[in-house]
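All protein chains of the complex are present and in place, except for one that has been dropped.
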Amino acid sequence: MKRRTMLAFAGLLVLALALGACSTTGGEEVEVTRIVEVTVEVPTEGETTTETVIEQVQAPGYGEVLANVQDRGRLICAGRTDLLGFGYLGDDGRNLGIDIDLCRAVAAAVLGDPEAVEIVPITAAERGPTIQSGEVDLLTRNVTWTTSRDAQWGNFTVVTFYDGQGFMVPSDLGVTELEQLDGATVCVTSGTTTELNLATAFRQLGMDLETVVFEDTASVYNAYEEGRCDATTSDKSQLLAVREGFADPSAHDILAVTISKEPLTPVVPHGDDQWLDLVKTVLWGLINAEWLGVTQANVGDMVSSDNLNVLKMLGVEGEFGQAELGLSPTFMQDVLAAVGNYGEVYDRYLGPDGIAFTLPRGPNAHWTDGGLIYAPPMK
Amino acid sequence: MGTPMIEKRLAPPRRPGAVEWLRKNLFNTWYNAILTVVTVVVLYFVGRAALEWVFVNADWRPIFRAPLLYLVGSYPRTEIWRVVVSLWLVSFLFGLSWGVWHGLFRSFALALAVVLSFGVFLPPPETSPELLFRLSWLVNPLLIFIGFFLADRLKLTGRTVLIGWLISFVLTPLLLRGFKGSSLLPSVETSLWGGLLVTLVLAVGGLLLAFPVGILLALGRRSSLSVVHYSSVIVIEAVRGVPLITILFMTSIIVALFLPPELRIDRLVRAMFGMMIFAAAYLAENVRGGLQAIPLGQVDAAHSIGLSGFQTTFLIELPQALRAVIPSMVGQFISLFKDTTLAVIVGITELLAIGRAVIQSDPEFIQLQAEVFVFIAAVFFVLSSVMSYSSRRLEDRLGVGER
Partner (left out) sequence: MTLKKGSRRLFGFSGDVPLWRDERALRAVAQLISAVLLIGAVVWLVANFIQAAEQRGLPLSYDFLSQESGFPLGESVIEYNPSRPFLYAFLVGLLNTLKVSILGIIFATILGTLIGLARMSSNWLLSRLSLAYIEFFRNTPLLVLLFIWYFAVFNRFPRVRDSLALPGPIYLNLRGLFVPWPKYTTEGLLFLVAILLGIVTATAAWIWLRRVRERTGRQTFFWPVSIFLLLFFPALAWISQGGQTITWDIPILEGFNFQGGTTLTPEFTALLVGLVTYTAAFIAEVVRSGIQAVDRGQTEAARAIGLSSTQVLSLVVIPQAMRVMIPPMISQFLNLTKNSSLALAIGYPDVFAVGRVMINQAGRAVPVFSMVMLTYLAISLFVSFILNLYNKRIQYET
């Protein structure tokens, strides 16, 4: 009896597998879920303008994130709560920092309310999986833009902070150059480009390296401060932020050397072009606002400015694509009233009167001042 | 010549005096004597150093600055009344349980009364009136005793109290979580919950949800249908063969990769699922052991009076099996309770995570890591000891192992 059951079972197994195999074909087809009709006004010589309707085929996933955010009524950003200046908690438990403000800007644009955000704190190692799964709408957590991450994690939007990787050593070690760290022990956070760059830099220079690697950033700096390692490495902005939190900040030096480019960029999930364009537009809006001189304080007055570019950006006259992005025409007014322009966001935390610490704009200055912060025209 | 001889009898055994006891227990052989002396010396030095550290040298500021953080994390202080009310509910139910099943819950209920009344010493948050907050902790032991007397007076049955517990398990999360848009119970995201609250949610929620799954797995393993049998075996052995941290990692991160973004499951719930899966596998083995311990005569008798397979299992076998494994179930809860600390690695702010966050919050606290971790260890130790002491009393009361 048992053997016959087994035979029958095996037969059914084969049958089920065959059925299953048949049902998974067809994954190659791209489902067309949305056909957007784009009306283009073609001005011609003469009185009448003809409207030509162009059908634009959008990939599935277009508009999903925006719809989810609007249904939910709040924007979910993955960030951090432990880095001064970029993502940290104020005394009253409020989320503060540049990355947090960028998240609030997007919330202001989409929902009209900069407080309609939920900040999900994650570790460095969780950044990739969190944005890949799409469980958050935006990842603003000091993410360095690299080609492999762009391919794997999600769509990178606009570089909001140009940084570089540096080293911090105790002052009494007397080290000023990277080459003097041959054979040193370095503490580093796991799952970051920092870790890879460190190994590459030392290999390049033919130096020996001992590492102590931790998952969470706090342990890394704890271990460094206690002397477990000779040096620690990270983005220079992070080193500065962390140094402020040490018992004796003046006992630590940040070396002048920069061993890599670290363009810090907010990330959105793959698969939704509209959301990508939306977030990019909001960020460009912040940058352009600085160029145009629109601030958090004067945005109310600027509505009646005579600068046509200002009027267009604030949605008073003309449009620059708000409709296709699903945004209200005046969304920039909400954004600027909420967080101010790029320069104001930067200065709030890292400016001369910043509440975190002071870091000169350097490469983060506007391109008209010699920096790298540049945005396409909003029209 | 005429007087009868009084029989020589041995003197009645004396109760051992102190010296006698010392001689018997500590110095009975020469090597025992040496061991005793050496141990006493070592104990003296170690004990003195430890006590000195605890009371003189250690800086307990990280604990005393914000003790409420360790209890509820970032739960909005204006809504803290909800946590207090939940505690009242739990205390009342413990009181009722004590009243209905006297011996089983007595030690635990009393211990709970003592532990909760220590809450009087907690500094209240700024948003709450001080006296009210402190008094609310004292309401707990009161409710325990009220529950005890009520159960007695009203002659409540076990079933009623069980239903009460079930209702509370549904009510408490709703009360704590709140509802979107409500003004009485505004929504409090689980990302704000922290500390001991999260630890208890994970442990209690995990074990409760694990019950049905674990029992199903145990029954599946016993099934004569080979497919069901082998798949149960595979699931149980696979889950038991990997560390809990990998299961938490899987439910928190990997599963999220494959769910559509609309189906965003709360992180706390994901971690709880991880604990549930883990607990279910071990529970399944416990229940299987319990089922195996049932005398075969029970099943035969059930069949002979005409009960079907299902009825036999659910009416005869399972109740006996569960009764036999209740003590090990408590042991399971204790180890699940300790294992909630692993959730810190997947980003859940439970008690250990709060400890680490507190260390980060002030540059001076980096030297005080020992104090914080020792405090957390002490909290776990006290709570687990209380629970395992109660479970030992439970075992005695149930007469397990004495058949």
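A and B are the chain letters, set down in written order, and residue numbers restart from 1 in every chain.
Going forward, contacts are C-beta pairs under 8 Å (C-beta built on N, C-alpha and C of every residue); 3 or more make two chains touch, one makes a residue touch a chain.
Here the structure is a predicted model, which means the values were calculated and not measured.
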{"item": "Hidden-chain contact residue, picked from the options B:V54, B:L132 or B:L225", "value": "B:L225"}
{"item": "Residue among A:E177, A:E226 or A:D369 that touches the chain left out of view", "value": "A:E226"}
{"item": "Hidden partner chain, touching residue among A:S171, A:T200, A:N298 or A:T358", "value": "A:T200"}
{"item": "Which of B:F149, B:F179, B:F314 or B:F381 contacts the chain that the document leaves out", "value": "B:F381"}
{"item": "Touching residues on subunit A - with respect to the absent chain", "value": "1, 4-5, 8-9, 12-13, 16-17, 19-20, 23-24, 27, 124-125, 127-129, 132-134, 148-149, 151-153, 181-185, 188, 190-192, 195-196, 198-200, 203, 209-215, 219, 222-223, 226-228, 230, 270-271"}
{"item": "Missing-partner contacts on subunit B, residue numbers", "value": "25-26, 28-29, 32, 35-36, 39-40, 43, 224-228, 231, 237-238, 240-246, 249-250, 253-254, 257-258, 334, 338-339, 341-342, 344-345, 352, 369-370, 373-374, 376-377, 380-381, 384-385, 388"}
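One rule holds for everything that comes next: only the chains that are shown with their structure count from here on.
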{"item": "Subunit A and subunit B: spacing of chain centres that average the CA atoms, whole Å", "value": "41"}
{"item": "Residue ranges of subunit A touching subunit B (in the complex, touch as defined)", "value": "5, 9, 64-65, 68, 73, 76, 82, 93, 118, 120-123, 126, 129-130, 132-135, 215-216, 218, 222, 225-226, 245-247, 269"}
{"item": "In the complex, subunit B residues that touch subunit A", "value": "74, 180, 189, 191, 226-227, 253-254, 256-262, 264, 267, 345, 347, 356-357, 359-360, 363-364, 366-367, 369"}
